[in-house]
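A single protein chain has been removed from this complex, and every other one stays in its place.
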Amino acid sequence: MRVKVLYFASFRDAAGRDEEVRDLPEGSDVAALWRELAAEVPLFARLPRPAPAAVNREHSPATTVLQPGDEVAFLPPVAGG
Amino acid sequence: MRVKVLYFASFRDAAGRDEEVRDLPEGSDVAALWRELAAEVPLFARLPRPAPAAVNREHSPATTVLQPGDEVAFLPPVAGG
Amino acid sequence: MYLTTSPIDLAALLREVRASDGALCLFVGVVRNENAGRRTLAIEYEAYGAMAESEMARIADGLSRDFPAVRVRIIHRTGRLEVGEASVAIAAVSPHRADAFAACRAAIDRIKTTVPIWKKEFHPDGTSDWVDPTEGRRS
Partner (left out) sequence: MYLTTSPIDLAALLREVRASDGALCLFVGVVRNENAGRRTLAIEYEAYGAMAESEMARIADGLSRDFPAVRVRIIHRTGRLEVGEASVAIAAVSPHRADAFAACRAAIDRIKTTVPIWKKEFHPDGTSDWVDPTEGRRS
């Protein structure tokens, strides 16, 4: 299945891209996607724990099972205000 | 000795004057002045306790001994803001 | 000068921010159309002017001691105000938000407690009365 992955701020700089479409095995969860990305992006691999995720623009736990067409973003520490 | 007495807001309405000069015995304190006024102004006599006083524009206790030329005001409950 | 008989210039208070400030907390007290269940048409604020000035200066000094990083501006209006007009405005500017909020809140709380200012409410039926917050008629 295909999901859209978005990258923001320091994660975009680290990944060298702002969005992409990825093919994942059916039933993959957020944690599985993070492991894939951590194998590609050294910054992600260095983090002590997976970054918080948003699925379809909602904060979502790592155990969230992804659906085809989902929009997924891992969020660097937010700094609004 | 002569002191200046100021009346504000509901106290001015009750006293029917906004300021006056009063002659007091030397050594009079704020409490003595209040007793004099309470004998003239029914509203003052009805209050459960003497109103807070300001002497020369500073909050002052009832035991404050007055000096000639002092400016004294008894303050209705403040309602600024 | 803390008292004014003119409408309070809120935009001027927003310009109090310095380059080192990250936070501005502005409090505005406004004449509202109701108090303690009775309609209000207007309020007349009366001050013991000289003492109100010195009490607000004292409050400002106290805030400078309690919140050294915060700069506070206080303005209180007197005279007749219509519903919706600002009676008091406090701007607290600071590098960080926590003490901007705390200083602003402390300022209005202290103003309501110690500054000799009174207000008379005018009602639609033509009556008016002095507000006594100690009777639970708080605004």
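The letters A, B and C name the chains in turn, as written, and every chain counts its residues from 1.
One rule holds in what follows: a contact is a pair of C-beta atoms (placed from the backbone, for glycine too) under 8 Å apart; a residue touches a chain by one contact, two chains touch by 3 or more.
Since the model is a prediction, treat every value here as computed from it, not as a measurement.
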In the full complex, displayed partners of the excluded chain: A, C
Options C:25, C:56, C:70 or C:117, residue touching the unrepresented chain: C:25
For chain A, residues in touch with the removed chain: 6, 8-10, 13, 54, 57-59, 73, 75-81
Chain C residues that touch the omitted chain in the full complex: 10-11, 14, 17, 19-34, 83-84, 95-97, 100-101, 104-105, 108, 138-139
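By our rule, only the chains that are shown with their structure count from here on.
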Whole-Å separation of chain centres (CA-atom averages), chain A against chain C: 49
Centroid distance [mean C-alpha coordinates] between chain C and chain B, Å: 26
CA centroid of chain A to CA centroid of chain B, Å: 73
Chain B, residues touching no fewer than two other chains: none
Where chain C touches two or more other chains at once, by residue number: none
